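All protein chains of the complex are present and in place, except for one that has been dropped.
Chain nomenclature is as follows: A, B and C, assigned in order of appearance, with residue numbering initiated at 1 for each chain independently.
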Amino acid sequence: MNRPHAEPALDYITAQYGVRSWLLTRDHKRIALLYLASVTAMFVLGGLFAVLIRLELLTPAGDLMQAETYNKVFTMHGIMMVFFFLIPGIPAVLGNFLVPLMVGAKDLAFPRLNLLSWYLYTIAGAFTLYAIVVGGVDTGWTFYTPYSTSWSTSNVIPVAFGIFIAGFSSILTGLNFIVTIHTMRAPGLTWFRLPLFIWAQYATSIIIMLGTPVLAITIVMLGLERGLHIGIFDPALGGDPVLFQHFFWFYSHPAVYIMILPAMGVMSELISTFSRKPVFGYPFVACSSLAIALLGFFVWGHHMFTSSQSVYAGLVFSILSFLVAIPSAVKVFNWTATLYKGSIRFDTPMLYAFGFIGLFTIGGLTGLFLACTGLDIHVHDTYFIVAHFHYIMVGGTIMAYLGGLHFWWPKITGKLYPEGWGRLSALIVFAGFNLTFFPQFVVGYLGMPRRYHAYPPEFQVLNVMSSAGASILGVGYLIPLVYFIWSMRYGRDAAANPWGATGLEWQTTSPPPTENFETVPVVTTHAYDYHAQAARERAAAAGGAGGGGGAA
Amino acid sequence: MSAHVVPRRIYFTVFTLLMVLTFATVQASNLDLGRWALVVALVIACVKATMVMLWFMHVKYSSRLIPLGLVGGFVWLMLLLGIVFSDYLSRGWVPYPGK
Amino acid sequence: MTPTSATSHQGEPHAHQFVDAAQQAHAATLGMWAFLITEILFFGGLLTAYAVYRWMYPEAWADASSELDLGLGAFNTAVLIGSSLTMALAVHGAQTGSRREQISMLLMTILLGGVFLGVKVVEYSQKFEHHLVPGAHFRFPGAEAPHAELFFGMYFGLTGLHAAHMIVGLGLLLWLLAGALRGRWTPDYATPVENVGLYWHFVDIVWIFLFPLLYLVHRH
Partner (left out) sequence: MWSDLPLWPDQASTSAAQVDALYLFLIGLTIFLTALICGLVTFFAVRYRRRGPGDPVPEAIEGNTRLEILWTVIPFCIVMGLFVWSAALYVHLSRPPDGAMQVNVVGKRWMWKLQHLNGRREINELHVPAGSAVELTLTSEDVIHSFYVPAFRVKADVVPGRYTSMWFRATRPGTYHLFCAEYCGTKHSGMGGSVIVMEPAAFQAWLGGDTGESLVEAGTRLFGELGCATCHVDAAADSPSRGPKLAGLWGSEVTLHGGGTVTADEAYVRESILDPTAKITEGYPGVMPTFRGLMNEEQMLQLIAYVKSRGVAESAPPARKEAAQ
């Protein structure tokens, strides 16, 4: 890199060197990469716990590990994946990188809070890892009382404290996004010209702001109850253990939408770019994100149909749960309609997007089974639930996360990933996923409860299928991990806009300079104007100039 | 910057009213209002909080986004409270075995 | 939220990511409000638990609440409202560029905040002496003891959380005071004072609700 000048400017990666320049950075793009590294580490860890679970369940008898160990393993799998991978995943990695770029700003509104958010995440992760090393926790990721407060002898408090801190990390990210989207949009970038990814991040941030504090205070109550025994959840002192479930799900059900909404935002970008058409029904897709965010707060009781909550409350939660399915369905229909008369390419990100549509459709429709009060009684707390939420979380969120990572990889690193391997791994992930989780629907309806260390022998065949699928899925995840790292060094250089996409992030160089744009972009068209983009490409080809500049 | 400067006189007036309301809420608690005692106490508290927000916190002079967000936050709290109570209050409605 | 770099063409200092100082001030205010909205829900969770148990055990709530010292509670309410007034005046001082007003009013606010916490310490130590702290040593006459323990759990949870916010607020006020002594807060750059003010008033609002909910349950 000793070429003297001539090159216009250094990009954000080469702008500074050294560990210090990374650990003290305030550049949202570098923080996104820090998050990418730590989130990936947590995903690998959570994946290893999943491997242990699937190995144990190969045989009906609990012969691989002790029941106590198994309980800790599935608890840690849940905590790692939910709180340290799925919730921060898309917002903190892709969102951090893209929100300022997509709104045409130089950075997020509060860069130091952004860095603080990463440090909080890291400290939270360290607490949780510490708790694992000194013996783990065995309450399940749901921490139901009174087991977690009065009976479990494992390290509940350190882990809960870790999640408490992770909650603040997530609040800071959400706060930053809301303020940035409100105050720092480029000239001409009105709300209904924003990319749908931004709408999704905005809706997600609202959920984070309104829900996460309740989780935080719930953990405080849990800690007070466990540490000082003040009786909040202890029936012996008049407390109600079921109240904990209300609090917990007031956050943790909307948290499902914290996980899936950003994924839906990624989907809109992918579908539009690879069919070169604006997203069908843009205002409906945008508003459905908000509708999901707001309605999603009032359905938490569908986790409690068998919990002894009142029958009437159950019916109210049931009807609201059915209603929240509608905006999700609207999104799926609109994505499908976007493909109509498009110009469709089958690059890796689009394969993941197709996978998302299929798996999310199944995941969403099986959600209807659970909103059905009378049916939920039977399938609640069985593998049917496990299968359903893995279809949403793994089949939805992770598919979109991987699709998005492939899509923006050229922008993030300035390098291309190997397309052939990419498509292959997308197919392997899809196949492995279905083999892993489809049998769990069946074994769930047969009545196999979740969190079982040993199970009756007649469930074995389905469990073996699931474990076999998990090994394929694992391979599918390892391939991108390898070629992404490989491509950072050996990949071909990426152009500014390799996909012919329309977002502002594609109007700057790959990778972008530290302040994102050489001149503040001015926006004059809606988010997905491919004709304008084609005109820009023609102009660039004719003028021979670099692809930078505004979208005038 | 462009923030609205509120005259000191308004601050003192609001302060005086807040003290009066504090006195009133203590006095009201000495009356036998039955179940209305809680309502009176909460109404007074809400009035006081609104006064602090409008003048001390300048909500009266700020952009509309802020009152909107604030109302949203309080509405969300009411919904948390209300929906949790919808469970507790209706638990007794189901004809219980043996009734 | 302090200006770290970049003096733009317009001349007013602002951080590099903003277009101008007005955008920065707007963002900072919005950010503070967004944070305060999360705080509503944070306290709100505990208040919901409070409401559920008050509804379940009204008698225990009335009995246990009468153990609290109403005089001290009312005194503290007045102190905190007073500190809100001085805080508002400190913001006024920053907005009008009066360093004298800033310094004196910040000192007053710190003093009143300190008095509030001091009274809290007195109240807490009384509760310790009277065995009203939940746990092994909890003693309460009558059969409602377990539920009274729940009340005191709520009492310590809510007031403790509030006091923790006060302590954070006092730290912020000291930082503001240091800035005021160096003349950092000017009409062009009053946002930090305004934002700490918002936080302090919010803490006051929390107490405005806690006072009747804890001290005035059932007194006639």
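Here, contacts are C-beta pairs under 8 Å (C-beta built on N, C-alpha and C of every residue); 3 or more make two chains touch, one makes a residue touch a chain.
This is a predicted model, so every value here is computed, not measured.
Across the entire complex, the residue among A:Tyr119, A:Phe322 or A:Trp486 in touch with the chain not shown is A:Phe322. Between the chain not shown and the residues A:Thr348, A:Thr382 or A:Ser425, the one that touches is A:Thr382. Note on the undisplayed chain: of the listed residues C:Tyr57, C:Phe140, C:Trp200 or C:Tyr215, the one touching it is C:Tyr57. On the side of chain C, touch with the chain left out of the figure occurs at residues 57, 59-60, 142-144, 146-147. Annotation for chain A: contacts to the undisplayed chain at residues 62, 67-68, 71, 138-140, 142, 144, 146-147, 150-152, 235-236, 238, 240-242, 275-278, 280-284, 305-308, 311, 314-315, 318-319, 322-323, 325-326, 329-330, 332-334, 336-337, 339-346, 354, 357-358, 361-362, 365-366, 368-369, 371-378, 380-382, 442, 445-447, 449-456, 458, 460-462, 528-531, 533-534.
Everything that follows uses one rule, which is that only the chains that are shown with their structure count from here on.
One simple way to say how far apart two chains are is to compare their mean CA positions; for chain A and chain C this gives 35 Å. Residue positions of chain C with contacts to 2 or more other chains are 30, 34, 37, 40-41, 44-45, 48, 52, 56. Chain contacts: chain A has residues 182, 210, 214, 243, 250 touching two or more partner chains. For chain B in complex with chain A, the touching residues are 65, 72-73, 76, 79-80, 83-84, 86-91, 93-94.
Against chain C, in their complex, chain B makes its touches with residues 1-3, 5-6, 8, 11-12, 14-15, 18-19, 22, 25-26, 29-33, 37, 41-42, 44-45, 48-49, 52-53, 55-58, 62, 65-66, 69-70, 72-74, 76-77, 80-81, 84-85, 88.
The part of chain A that touches chain B in the complex is made up of residues 182, 210, 214, 243, 246, 250, 297-298, 301, 309-313, 316.
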